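A selection of the complex's chains, in situ.
Chain IDs A and B follow the sequence of writing; residue 1 opens each chain.
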Amino acid sequence: MLNLREFEAAAASTVDRVHYDYLAGGAWDEVTLRDNEAAFGRLRLLPRVLRGRDKPELDVSLFGCHAASPVLMSPTAFHRLVHPEGERATARAAAATGTIMVASMAATVAIADIAAAAREAAGGVVGGVVGGGDPALWFQLYIQPDLEVTEALVARATAAGARALVVTVDSPVFGAHERDRRNGFLDLPAGMACENMRGLPGGEPDAVRPIAMSPEICWDHLDWLRQATSLPVVLKGILHPEDARLALRHGVDGLMLSNHGGRQLDTVPATIDLLPEIVAAVGGRMPVILDGGVRRGTDVVKALALGASAVGIGRPVLWGLAADGERGVRRVLELLREEVDAALALCGAGSPRDLTPDLVRRRS
Amino acid sequence: MLNLREFEAAAASTVDRVHYDYLAGGAWDEVTLRDNEAAFGRLRLLPRVLRGRDKPELDVSLFGCHAASPVLMSPTAFHRLVHPEGERATARAAAATGTIMVASMAATVAIADIAAAAREAAGGVVGGVVGGGDPALWFQLYIQPDLEVTEALVARATAAGARALVVTVDSPVFGAHERDRRNGFLDLPAGMACENMRGLPGGEPDAVRPIAMSPEICWDHLDWLRQATSLPVVLKGILHPEDARLALRHGVDGLMLSNHGGRQLDTVPATIDLLPEIVAAVGGRMPVILDGGVRRGTDVVKALALGASAVGIGRPVLWGLAADGERGVRRVLELLREEVDAALALCGAGSPRDLTPDLVRRRS
């Protein structure tokens, strides 16, 4: 397969339709789902020439976590739906390629097991350093109204070696996925569960607690979390610049500019369209990571040029996993890396740091 | 059925084609008909996060009339075309769900009978109050050049308990519906009539008077009506901001920003595109209710954020009625309410009052 879209096409024909629809679909009319990709198509790149750069360097450092590429794995749920190894395979692919993986709270493999798989794949080499410590693994968290439960989740992630918490804040209620309603997809198949939710305080030892999404979660919870952990806290799902400014004031460490892949509130803007404003609101005081619709190396370059510190991909990882397990995920990551590499070179850039906003234009 | 569009699709295949075309169609090339829906698709919502709101409260109060939802039933004609119970069923669904119904002067059930059905369904509970008085029923009026006839219509509506008059002002002549001309749809089937027009002054006791649309109706008629009734007077069909300002000067109580569902002058703007200007012209001095193309909870939220006090739906009510009578209409209202509920929560809003214009963006 030659590009990420071909992986998606393959998944559409091989993955169980009900599961494919769950993963590929979005909320209500899927306006945002489509717009995420379309918005990149409305931007143009204006390359520089004759800059005499070496082969581009792609490594980045985020919250003290070194990675070989500015493309990370956004959190996605239920990897075992498309491959029996599930998140283990994904984690091995991430570790092997030096990619930051944001493990989902809704993973079908527990964070400790994901971390173990990552360590094993890295063979002790982390961030290019033998014995370089914990793998580049972050943990995505929905703050649970029961703070004892939340605390236990954070403790597990910390114990597993997660190096940042990505707190999703766009889910006061669960988005309405009409494909799933039509397909009657309500539960994971037998034998799969959200393993991070197993055996939490206040339940039976082996019970899997449902993930609560609650409109009552507010900045106070964030302040509580901020003092309850020493891990960097990244907010995922802020779209309004005013909320980006609030995040700064509440001591947040970074933003993940995401519309949840078009799965929560439909008709929100494409993330790439919001990026300049969010970057301006943040004013360089914390990193902004963008996800949503990234399918090409040129998409990555556009986001970086407009001020993102890194970008995430979500669904393409799953299409790679569905195609060929760990190897499929690696192929997805490598293909995109090759494209970023070429796109940077063609822009006359020796690294993401050479990219500036004047290289991006809106299509006329 | 999962959403309002599915009700429309169902109606397209079950309702008699000639009647479906009458209800679904618009004037001339149906540019405005299509644009009403498309215009919402050009707007984006920018949600707020971490606001810690309770489950949203949707109730509104309009002209002293309390309703459980900011979505009301816009006036639509001829409900008996799609269901034998006609407006009786619609009224019962409205009353049962606490929805304001604007009964059409061109109803196939008389306003008194509509009101009776509403009262019966409410079981004496109106506006959440036992014995709470008249149901949330308004009457849509075309001012007739014969003022004695108009007076009789107003008297009937008042006697039936209508709590506001919605005066349609966009119909100096009847819009050209080419679908109907093609289909030869000129008259109601035998056994149906505009029951509000029966037995009016100047005619035989049981005769049904045709509804007159006349270009001679002007602000003087409005001034006359204003003093002839103590009911709130809402003008439906003003699109030019200058006319909104004139409405204020003539003591009107509210505006219904509507282009008659694209059935009168074709190529007028989508109502949602005009809303900011009309809201600015009115300057908060009277409520503005918008209809035209509302099919999703996100549409409702966009209109409310841009300053509408409520929104109306027209055709979807008929598709619900066609599908399953009173129950179908209730289902339509409930589906939309669920969507509004979810969309508000996802915007971080605890009620329509939390919505502000900065939450709406034009697609870039």
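In this text, a residue touches a chain if its C-beta (ideal position, glycine included) is under 8 Å from a C-beta of that chain, and two chains touch if they have at least 3 such contacts.
This is a predicted model, so every value here is computed, not measured.
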Size of the entire homomeric complex in copies, 2 being in place: 4
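Simple rule for what comes next: only the chains that are shown with their structure count from here on.
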Chain A on chain B, rotation in degrees - Cα superposition, rounded to nearest 5: 90
Parts of chain B lying in touch with chain A, wherever the complex brings them together: 2-3, 41, 43-55, 296-298, 302, 339, 342-343, 345-348, 358-359, 361, 363-364
Parts of chain A lying in touch with chain B, wherever the complex brings them together: 28-29, 31, 35, 39, 42, 169-170, 172-173, 175-176, 178, 181-182, 215-222, 235, 237-240, 242-243, 246, 264-269, 273-274, 362
